[in-house]
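Some chains omitted; the rest stay in position.
So that you can tell them apart, the chains are marked A, B and C in the order they are listed, and the count of residues begins at 1 in each.
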Amino acid sequence: MVIIVKHRTGEAQVDNLVKWLEDKNLRVQKTVGEFQTILGLIGDTSKLDEDVIRSMGIVEDLRRIQKPYKNASRDFHPDDTIVDVNGVKVGGGNFAIIAGPCSVESEEQLSFTAEQVKEFGADMLRGGAFKPRTSPYSFQGMGEEGIQLLLKAKEVTGLPIVTEIMDPEHLPLFKNVDVIQVGARNMQNFELLKKLGKLNKPILLKRGFSSTIEEFLMSAEYIMAGGNGNVILCERGIRTFETYTRNTLDLLAVSVLKQLTHLPVIVDPSHATGIAQYVAPMSLASAAAGADGLIIEVHHDPAHALCDGPQSLTPLQFKELRGKVDKVLAAVK
Amino acid sequence: MVIIVKHRTGEAQVDNLVKWLEDKNLRVQKTVGEFQTILGLIGDTSKLDEDVIRSMGIVEDLRRIQKPYKNASRDFHPDDTIVDVNGVKVGGGNFAIIAGPCSVESEEQLSFTAEQVKEFGADMLRGGAFKPRTSPYSFQGMGEEGIQLLLKAKEVTGLPIVTEIMDPEHLPLFKNVDVIQVGARNMQNFELLKKLGKLNKPILLKRGFSSTIEEFLMSAEYIMAGGNGNVILCERGIRTFETYTRNTLDLLAVSVLKQLTHLPVIVDPSHATGIAQYVAPMSLASAAAGADGLIIEVHHDPAHALCDGPQSLTPLQFKELRGKVDKVLAAVK
Amino acid sequence: MVIIVKHRTGEAQVDNLVKWLEDKNLRVQKTVGEFQTILGLIGDTSKLDEDVIRSMGIVEDLRRIQKPYKNASRDFHPDDTIVDVNGVKVGGGNFAIIAGPCSVESEEQLSFTAEQVKEFGADMLRGGAFKPRTSPYSFQGMGEEGIQLLLKAKEVTGLPIVTEIMDPEHLPLFKNVDVIQVGARNMQNFELLKKLGKLNKPILLKRGFSSTIEEFLMSAEYIMAGGNGNVILCERGIRTFETYTRNTLDLLAVSVLKQLTHLPVIVDPSHATGIAQYVAPMSLASAAAGADGLIIEVHHDPAHALCDGPQSLTPLQFKELRGKVDKVLAAVK
């Protein structure tokens, strides 16, 4: 970290700051210039509170050289992390596709879709039991019953299941869920993240729709700092000025994340686009950009889905997509 | 609500949709045009799930005429709601200023600041006990102890206290807190909102930093739908491409909110700007724009605050600001 | 177009509006509902001024069914437009790569780079002679001399050349330029667009960094309305809250554009990312997403480029990329 001290700061004040830093086990290199004094810090600055330093009257600015996330950073873990979900591997060259309906709606719907996506090449099954909805009057999900149906579908198909948590109080219900998903709106629900950090279970962390790449990694760091290193990151579109599509899919962030972190990064083209016809091209583009997987909404009858129908693929569309994705993966290998 | 049916949809399919709508106690006016068929819905559409309709293959688009929030809408409650906080009124012409430190740091810090802001004209005391921080390594707040110190300061000064909740599990600690604050990052933590909706206590709901005005009101609706109408809205800056300031303060949203809803709307210029010197001009602008109050960070020694120091006013700066705000309020009355 | 009339508007006023619309050769279908009156317009509404209608006191809202761009819309021209640049085809299944330095810097630099990119598979040569720079103190390009050097490189290599115009006054200098580029900052320089609409020469129109897809197409419409249908669209990244990369590459917009318009759509991954190492993954993703081409910065010595060096590929990196792009194109065919 480099601290730039304000012009015309007295020497004694600078020395106080140097001492304060040294007390935190950091070595400090001081350079006195005509217009500014610069302090270069050597040592582990990841646990230093930037805000405290910025708040000091004599500090003009500071600049991190090291990343503020240590567990998530590739600097300290050059090799790709491979998250193992009941035998399905994600990351480190293992491309995984999670498919299934937005919401669990009924036993028939889920079991039919689960069998279809399994047949057509899905590696895991997704389905929402607790649904975050903008309106209190929209369908809120089947709750506990939805989880039971997912567990049943897992038993029948053998596919690991992925489903979203919205309240830490529900954690006991997720005991046999294979991957717990944290939705975009909860990416900075820090109390929830802390609790998930104490589990020994893969977490699928979705990027908040207005979160920077660094904030995203800091949220992964919350989970990892608690001891749970099984984090799968998911880009699902960001909010911009463009209104034609629901969100703007940030595939560049996928490339950037692959460089900054060793964690697997997957893409959710269904939520990002909100429109089924764009799911296929964005899935292919994700594969070409270096993503480690996809999470795709598939519904046996999108026109009657209780939520997010317009963005769901039919099982047959999913089958066709799976084939194309494999071709792109082979091309970019 | 107006539903536009896709070009070349068969008559039978349209009739099915009409029947489906009528089953929901809506009257439907059908107009068949050359290029499109339009259905006008008459009745209470606020509980209709837009997504379900959009997902129907034959629907081109729909447009709400009525607002999707009913409890929060001024259409149904033309008069301003006045939230009464232990005798301090907010809204309906009552301008209230909440002041205090970002974080509760110690008994000395809090009691000193509390007495100062009271003397200099604050109507309520703020202070964070649970702090949402981007980094797991930053100071996370004093927690329960912080709440105890706030309650003590309340006892001494008589000022009602406002503090943020981050986890529904902590609710018992907030029993004697006067106003429970929901931070920007939790604006769409729907499970938390539902629980707050069952309380009979004022809620200060901050706008998410990338939430639209409509999403903001829908979150207020979550609380109100549960039965708790004591919601104070707070604009605290939105995230844009501009990086010079921490956020972009959206004062236009304050004017828009005052028209759309009967709930009081206050402004947090401290978090929006992140820089103390802009707190005063933005406070005056808020008062001129029609806000119902302000929430301002005041610290006896900003240079040593454990969080958000650079944006805090000193007690004397606060005193000066209070005087100027009153002048602007008088000018725009 | 559907016009929604305000609640409680008098019948006579509505009839006036109907008459005004009929005078514009439109047929009007009126539906009187309990809460609103709706007017459905039948006929060519593309030349109707939306703002005039919105400004009428009795109009609640209007909604276009037809696109506001007629020449650019795929609705009226279902087949892909193929732009022919001196024998190099773009669009309709023809994928073209434009490569070359950001700025023309010297004869040696340009001729060397031109020969290299030709050898390694570029279809056209790019190079900036007039450079839009944020600071008046930055290098502004070689101007006329730069254009002469480009024409020389064209003569030697046979590659068509692409270069940017910044002032209509410079048009005579562009007589032998094959493709005139309009930069992002000039996408809504309407006077320039009108002048380019009168030429019979391909125009490469870059998306403004905060322009919506619809605004982008309206700017293409400005050129086409003048009679010049040879427009190539270029997505080059949009401005969002994310600051890690220079821009956010909006590949979803490429897919959307391919559906809305018949014009070819290419991608500029160099400007979008601003960082050379992300050019390759974003190029592959563009090819997978359905783009019709790429425009890529290549410099023989990026570390000493006078502008945009950090985002330039070396000729050898370009060669490798060309090969990979071809593989992805084959995979998604």
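Odds and ends about this structure:
Just so we're on the same page, a contact is a pair of C-beta atoms (placed from the backbone, for glycine too) under 8 Å apart; a residue touches a chain by one contact, two chains touch by 3 or more.
Being a predicted model, the structure only gives us computed values, none of them experimental.
Identical protein chains form the entire complex, numbering 4 copies in the structure file, with 3 of these shown.
Quick note on the criterion: only the chains that are shown with their structure count from here on.
In terms of Cα centroid distance from the overall Cα mean, chain A ranks first. Rounded to a whole number, the gap between the C-alpha centres of subunit A and subunit C is 32 angstrom. The centroid of the Cα atoms in subunit A and the matching centroid in subunit B are 27 Å apart.
Work out the mean CA point of subunit B and of subunit C, and you get 40 Å between them. Residue positions 210 of subunit A each touch two or more of the other chains.
Residue ranges of subunit C in contact with subunit B, taken from their complex: 2, 4, 27, 29, 31, 33-36, 38, 40, 42, 60-61, 63, 65, 210, 239-241, 243. For subunit A in complex with subunit C, the touching residues are 210, 212-214, 238, 240-245, 248-256, 259, 272-273, 277-278, 281-282, 284-290, 324, 327-328, 330-332. Of all the residues in subunit A, the ones that touch subunit B in their complex are 46-52, 54-57, 68, 132-139, 166-169, 185-186, 188-192, 194, 209-210, 215, 218, 221-222, 225, 239, 302-310.
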